[in-house]
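Here's the structure, in structure tokens; my notes come after.
One protein chain is absent from this view; the other protein chains keep their places.
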Amino acid sequence: MRILIVDDSAMMRKMIRRVFALVDVPIDEIHEAGNGAEAMEVLDLHDIDVLLTDINMPVMTGTELLREIARQPRWRHMRRVIISTDGSAARRDEAAGLDVRCYLEKPFSPEVIRDVLNEVA
Amino acid sequence: MYSMKWPESAPMRGGLEAVIGAVSDVAERSFFAMVESCDGDRFAELTAAHRDWLSASVSFDEPGCAGMVTCHLPMLLAERLFDAFTGRDPDEPPADVAEVHDLVGEFANMICGSWLTRAANDRTFTLGRPEVRPSAEPVAGGLSLVVDEQPCVVAVAFTRVPEAVTSR
Partner (left out) sequence: MMPPAVAARSVATVVAPAATEARVVVGIGEFAVVTRPEQTIVTHALGSCIAVCLFDPVAGVAAMLHFLLPESAINQERARLQPAAFADTGIPLLFQTAYHYGLEKKRTIVKLAGGAEVSETSGASLQIGKRNALAAKNLMWRNGVLVKSHDVGGHVARTVHLSARDGRLQVFNGRELLKEL
């Protein structure tokens, strides 16, 4: 499994990576990006199976990233997870229209990341 | 004892209780830290023990209002929160300053977002990038809380509300 973590906090990405190292799920590659634009660059270079993305990020938001991904048939297979502080009904409804598999609201414990990974693996 | 002025016209559910709830939720779930209120004397005593503080601000904008959430915490607490959040093994080297700043910014980001999710009546919101700065002391005008036995001030400042602000 090849994973891309998109969040403008390097420490959030580090925490998620640490959970992945503790989980008994085969992971081949983990890539990181600090915003949606960087994520697009990674997606152009690497095949990604699972995307975890924040919403509120500079340069290109998570919503904009997911809309771009939804437009492209080559990424149809990608399992998409949102990790965001925004748990509003409006944002969740928006996510549902973007083929998001899981909506993970911050704050969360490490175990929640494990459970999400087990679900999308 | 610090106090926070809450504009009557702010269209936010829950008032100050929602802010405190957000801080508790964030601290407990992601940082395994206990949040308590305390009296002014104890807070002053806790604050006096620290010289190095960090201030992390996150701007917010939603259809009803706009403003900024700021967290002030001593460096000691910031480092503890870092260890708790990242699960740093004691044998690992200590975090560098940039990493601690990033983490404190994320702490403030989560508090702001968690509060708005509770309080903004399901309206979507946008958050600015956290700005973290060293500070000599916490500013006045915020909620005085104790996080993991250490002082922490959380302030909400509104820059836009539906009607003219009449602060108490």
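By letter and in written order, the chains are A and B; residue numbering begins at 1 in each of them.
Everything that follows uses one rule, which is that contacts are C-beta pairs under 8 Å (C-beta built on N, C-alpha and C of every residue); 3 or more make two chains touch, one makes a residue touch a chain.
What you see is a predicted model, and the numbers here were worked out from it, not measured in a lab.
Here the missing chain is touched by one residue of B:C38, B:M68, B:A84 or B:A157, and it is B:A84.
Counting over the whole complex, chain A has residues 19, 22-23, 109-111, 114 touching the chain that is not drawn. Residues 28, 32-34, 83-84, 87-90 are the ones on chain B that touch the missing chain.
Convention: only the chains that are shown with their structure count from here on.
Computed from the mean C-alpha positions, the centre of chain A lies at a distance of 25 Å from the centre of chain B. Interface residues of chain B, counted against chain A in their complex, comprise 25-26, 29-31, 82, 85-87, 99, 102-103, 105-106, 109-110, 112-114, 116-117, 120, 122-127, 129. Only residues 8-12, 14-15, 18, 56, 58, 84-91, 94, 105-110 of chain A touch chain B when the two sit together in their complex.
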